[in-house]
Structures are given as structure tokens and as C-alpha cells.
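Only one protein chain is missing; all other protein chains are in place.
Order of writing sets the chain letters: A, B, C, D, E and F. Residues in each chain are counted from 1.
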Amino acid sequence: MAQRPLDVLHNSLESSVLVGLKGGKEYRGTLKGYDVHMNVVLQNADELKDDTAVRRLGVIIIRGDNIVFISP
Amino acid sequence: MAQRPLDVLHNSLESSVLVGLKGGKEYRGTLKGYDVHMNVVLQNADELKDDTAVRRLGVIIIRGDNIVFISP
Amino acid sequence: MAQRPLDVLHNSLESSVLVGLKGGKEYRGTLKGYDVHMNVVLQNADELKDDTAVRRLGVIIIRGDNIVFISP
Amino acid sequence: MAQRPLDVLHNSLESSVLVGLKGGKEYRGTLKGYDVHMNVVLQNADELKDDTAVRRLGVIIIRGDNIVFISP
Amino acid sequence: MAQRPLDVLHNSLESSVLVGLKGGKEYRGTLKGYDVHMNVVLQNADELKDDTAVRRLGVIIIRGDNIVFISP
Amino acid sequence: MAQRPLDVLHNSLESSVLVGLKGGKEYRGTLKGYDVHMNVVLQNADELKDDTAVRRLGVIIIRGDNIVFISP
Partner (left out) sequence: MAQRPLDVLHNSLESSVLVGLKGGKEYRGTLKGYDVHMNVVLQNADELKDDTAVRRLGVIIIRGDNIVFISP
């Protein structure tokens, strides 16, 4: 299985990640934690619309089942 | 896994949190409890539309599978 | 986990609760029972539209997976 | 848990029930059986639109995961 | 649980059944098999639109999680 | 359960099958493999629109939870 998805996620801890959700919203922030459901914790999280920050959310827990992709 | 999502939730007990749902509704209130499904209990909960309180709901149980994000 | 969601539900037995569903429908009635899936039983249940009763349903079993929130 | 949802369903066997589905369709018929997933069997089932029978289906098995509510 | 849904399905083997799907499509055919997920196998299956056959599919496996109802 | 769905699938290996997805897309190709989730592998797969091939995809893995029907 080579680079397993959760390993890639683990190696992204403390780095900036882009998280794309169903419906098109995206969040960018520093990955502070995750679990096996791919629920993630971001710090200094911005909500993006067309690559532009539209809202600063600070710390945010995103439920995995809304996530389409995570890009480290 | 560093700051696991449920740990972050636990540390937010008795604090004000913003809960974003599928479809765009948001609720703000004091986090009084949660479970492993991320079902949460809020107190003094307001339903928000565009950051404005449109309805006061008091105590509210929100089912986790509708939740997109929780921001402490 | 402080006030667990199912405990809050348990403490609401025999009280009036507001149940919000996906899609926006709401029901108000006396909570007579529930189970771990958050399936609930309401008595003297009214279907609401914009806070107005549009249909009286009497006893009603609501499946948990349609429920967004329950407000005691 | 007082009147558990499945107990209420059990007590409705051989009675007329109204079954509301996601999307708004409703069926009325005599409850002949059910299982733990809330799959139900109705007899003399009518498909309703705005409380009016639009189609007679006779015996019908309805899958639980489409059901929003069951009203005995 | 009286007439359990899967028992009713079992008793419909080799009979003509109407299968209604999410989104409104319906299929009619001879029930040749099923499993516990309510996946079904139909033979001489027609795809219906407003009760009219619009396509002959022959043998067809329908996944249970798309099924709203099965009417023997 | 007579002709179980997975048995019918098994007997269709190396044959041409039509796979209908949620949303209406369809694929036709040679069934090369499957698993218990009804994930399937097609070879020489064409994406169809109104029964016409609109794209040649070669080998394709289709996730079972998108599949509405498989017709051998």
C-alpha cells in the first residue's frame, strides 16, 4: 500500500494543509491532529472561496466525512 | 496523532463553540457535552445566518453526522 | 464528556421537545422514548413550518438519521 | 428509554400506519411486519401525495433508510 | 416482528415484483434472488417511467441501498 | 435466496456488463473482477450517455456505493 493515506497525513502534522469539502468549501490551516476517521484539527484556519480567505476561524475541527481531499 | 479531534473537543467543554452544519446553518453556544460520534450538547444556543442570531434555541443536541466543523 | 447527548435526551423524557430534520421540517411533541440511534418517539406531535403547526400527527416515530437537532 | 421506537412499532402491528419518506412521498397501509433496520411491510398500501392516494401498491416492503417517520 | 421484510421477499421469489429506487426510477421483473442487504436479482427486467417500460434490461442486479420499496 | 446477487456477478466474469451509477452515468465493459462491496473492475470500459459511448476509459475500478445496477 506504499504511502498509506494516514501516514501521509501524519507526516503533514505541523505543516500547512488545504482541505477540500463536499460542496466546494475549502479550508487552509496548520494540521495539528487527526484520527482514523480523517477528522482533522487545523490551527490558524481560514475558510477560502476561490482561493481567497473569506473568514478566519482559528482552531477548527473538521469531520472527516465531509472531506473530499487533503493536500499537504 | 498529536491533538486528536476529540481531545480538542474535550478541552472546549464549558467554552463557546461555533458549529457549522451541512447546508450552511451554524449554531453558537456553550459546549456542555459530546460523545464519540461528535454528537454535541450546546447551551444558550443561537441559530445563526450570516453570523447573525436568527433564533434562540436554549439547550440543543446536534447529531454529529450533520456537523461539518466545530470551532472552539 | 460531561452532559452526554443521550443523557440530555433521557432527562427530556415526558417533556416537550423540538426536533429539526434535514430539509428543514420540524416537529414538536412530548418525548416518550428514544434509542441509541437517536430514533425518537413523540406524542401529540405537530409538524411545523416556520414555527407554525401545519399538521397534527399524534404519535410519531422519527428515525434518528434524519434528525439534525433536538432541543428540549 | 421509556417507549422505545421499536416497541411502539411492534404495538402498531396490524394497525394502519402513515410512513413518511425522504423526498416527501408518504405511504399508508396496515403494518404487517418490520425488522431492526425499520424496514417495514405494509398491506393495502396506498402511495399518497398531499394526503391523497395516487397509487395502490398492495403489499410493499419499504427500506428503513428512506423512512423519515412512522405514525401509528 | 410478524411478516419480516426478508421473509416477504423470500416468498416473492419467482414472482413479478416492482422495485422503486431513489430518484424515482422503477424496475419490474421476476425476482430471482436477493441477499441480506436487499440487493436483488431480477429477470426480464424492464425500466419504467410513469408505469411505461422504457428499456428492457434482461437480468439485472440492483444494489439494495438505492431501493426505496419492493412491491410483490 | 436462490440466485444471490454476488453469484450472478461471479457468473458474469469475463462477460460484457452494463453498470448504472447514481446520477445516471453508465459504463459498459468486460467484468474482470469484483469484491463483496460490489466494487467492480471493468476492461475496455466505455462511459455512456444515452446509450452512446462518450469516452473510452480502458480499465476502470468502480466503487460499489455509486452503483445502482449491474446488468450482465
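Note that a residue touches a chain if its C-beta (ideal position, glycine included) is under 8 Å from a C-beta of that chain, and two chains touch if they have at least 3 such contacts.
All values derive from a computational prediction rather than experimental measurement.
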item: Touching residues on subunit F - with respect to the absent chain; value: 10, 13-14, 21-23, 25, 27, 32-35, 39-41, 45, 57-63, 65-66
item: Footprint left on subunit A by the chain that the document does not show; value: 1-9, 18, 22, 38, 64-65, 67-72
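Everything that follows uses one rule, which is that only the chains that are shown with their structure count from here on.
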item: Neighbouring chains common to subunit D and subunit E, by label; value: none
item: Number of hops, subunit C to subunit E, where each hop joins two touching chains; value: 2
item: Between subunit F and subunit B, distance of the C-alpha-averaged centres to the nearest whole Å; value: 41
item: CA centroid of subunit C to CA centroid of subunit D, Å; value: 18
item: Between subunit F and subunit D, distance of the C-alpha-averaged centres to the nearest whole Å; value: 33
item: Interface hub residues of subunit B, defined as touching at least two other chains; value: 22, 65
item: Chain contact graph, described as a line, ring, star, complete graph or other shape; value: line
item: Touching pairs among all chains present in the structure; value: A-B, B-C, C-D, D-E, E-F
